[in-house]
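Heads up, the thing below is written out as structure tokens.
Only a single protein chain was left out; the remaining protein chains are all shown in position.
Then we have subunit A:
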Amino acid sequence: PVTPTLDCGSSVHSSLVGVDTRLSSECVALGLQRLSSDIRNTVGNIPMEWYKDFPHIGYNLDGKKIYKPIRNKDELDDFLDKMENPEYWRTVHDKQTGSDVVLSDDQVELVNRLQRGQFGDVNFNECEPMVEFFSSDVMIHPVTNRPADKRSFIPSLTEKEKVSKLVHAIKMGWIKPRRVEDDGRGRYYNLWASEDSSILARHKMHLPAPKIPLPGHHESYNPPPEYLFTDEERALWEQQDPADRKLPFVPRKYSSLRQVPAFSQFIHERFERCLDLYLCPRQRKMRVNVNPEDLIPQLPKPKDLQPFPTTRSLVYRGHSGLVRSISVSPSGQWLASGSDDGSVRFWEVCSSRCMKTVQVGGAVKSVAWNPNPSVCLLAVALDSVVLILSPSLADKQVILSSERLLSAQQEGEEPAEGNGSVVWSEAEGEELNQGLRLKIQHPKAVHQVVWHAKGDYLASVMPDNTSHLQVYIHQLSRRRSQNPFSRNKGLVQCISFHPIRPYFFVATQRSIRIYNLVKQEMTKKLQTNSKWISSMAVHPGGDHVICGSYDCKLSWFDLDLSTKPYKMLRHHKKAVRGVAYHRLYPLFASASDDGSVIVCHGTVYNDLLQNPLIVPVKVLRGHVMTHDLGVLDVTFHPTQPWVFSSGADATICLFT
């Protein structure tokens, strides 16, 4: 854009030129007017030399020739004229008419003005103030209404061509980019090249000191109102221990920065900071990035571990008190249960029919079916008596053989009343009809009775902290009782025979002792890490033991592995009351006071190097909580993957 001032100058210049040409023609016109009325040459602005050889000099307005005036003046006349004529200086020769014109005073004045570079017009003021069209003021109408050029919004083709040429040249390597300043001239050098490498290593381990967090709105002398403490917050702040406070100060508002007092905690804070810098061990911590999923062992899905019991199929109703103990006959056809209502009931497993009820007159603590399939006997523990029942629910041959087993001793020698504390007596009268055969009177209350796998021996527990007479082993065929332990090793909770070998498991409050019955010595002592053992079961293979405790834990011991639990299962919410292994399937179950039975899969491998695989597979619920007691006993069906549980709600459930 051309600036207004420049524009103005050029217009002045052009106007001057115009004035100049106008002036000469005007002079001519004026001169002619003086000579004649109107002599005007019409040839235009041509060199007058062209008419040199003609008598005329041009054509007037009427088209008549204008004849050259007769030139009779020579050089001398001219000189004389110059000398004598006072008008000579203002006489101008008009080439177009060939006449001499004397300029008037006005005309001379005009010429003088022009020669001085002034405007011809006297009235024209060249210093007139400029009208500012292009000013900073926004006008409502445009100065020019010309639309923008097309080129102002269309990319320039030429520029594009130029750029593409440059790009092509750069690509082809014809144009090198600006050269980089290289430091190869040795401006820098390794200051520590000769340093000891140990110092360098220390530098590498350098950790910058932790930075103080930047002040926030709380620290402001004029914080936004939401940062100021309310009364409750202030009370809370004052109550809190200084170490627990979120802020070490109370945010305050001041009207100006001048009124902010000195920070009373300043020295203290600096000191703390120095302590931080000085005492804080700054060390790079090696963090191991482990996906937590990878730490979970790969357990098979419960679906792949079938069969296991899943649903409650049958409920055996009939008892009126809580059912403490259940036992299934070795054939799997009958189920015996002992209850606090003083009765022992016999159930048909497949129909939940109570086939027989024997009133024993006391809360039954434990029932155990003789595991020998060739006899049909049930041991019942109540009060201080162990009863041997012959329920006559089997083949005649079996019943006969069990009767023979019971009466075998009679034709032999008299019972040797060794210690005198255990009395064997035969049932009589009405009790005989009910199926009662033998009574073994103990000195104290019997809590548990178990059979040996052969079915001739049975053991009973009388928990007593003060005496060594806690366990008795009875031999049925010879009617002998024996106390295998001479010393009190703690309150005996439960006992079990090893299914194959002559071992005997005794669980006291916190540990399980394994005794060799042949060598009469202790072979192993298992530490359960639980407070109070409630129940114990031995794997049919004999190498594993599970034990439930009142502190909700179930421990699995691998006897070959260690005396510590191989695995602790804490699935139950309340005390574990009973545990059981399945005889054939790799299953075990635990019953708890929280009313649930948890069935777990527990595969035991023959390979000693492979640990047992334990997978919880099912939580079975079916019992109603009664007096804060849930499930009291659990046992498996001998051949099917079914589990029986007896509860405090006087029912027995079968889960299949």
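Basically, a residue touches a chain if its C-beta (ideal position, glycine included) is under 8 Å from a C-beta of that chain, and two chains touch if they have at least 3 such contacts; residues count from 1.
The criterion applied here is as follows: contacts and distances are computed from a predicted model.
According to UniProt, the chain absent from the figure is "Ribosome biogenesis protein WDR12", selected among "Ribosome biogenesis protein WDR12", "Acyl-coenzyme A oxidase", "AP-1 complex subunit gamma" or "Eukaryotic translation initiation factor 3 subunit L".
Of the candidate positions A:His93, A:His217, A:Arg353 or A:Arg501, contact with the hidden chain is made by A:Arg353. Contact with the chain that does not appear here is found for just one residue of A:Ile57, A:Val101, A:Leu314 or A:Val380, A:Leu314.
In the complete assembly, the contact with the undisplayed chain comes from A:Ser331, out of A:Asn60, A:Thr91 or A:Ser331. What subunit A contributes to its contact with the hidden chain is residues 307, 313-314, 331-333, 350-353, 355, 394-398, 639-640, 656.
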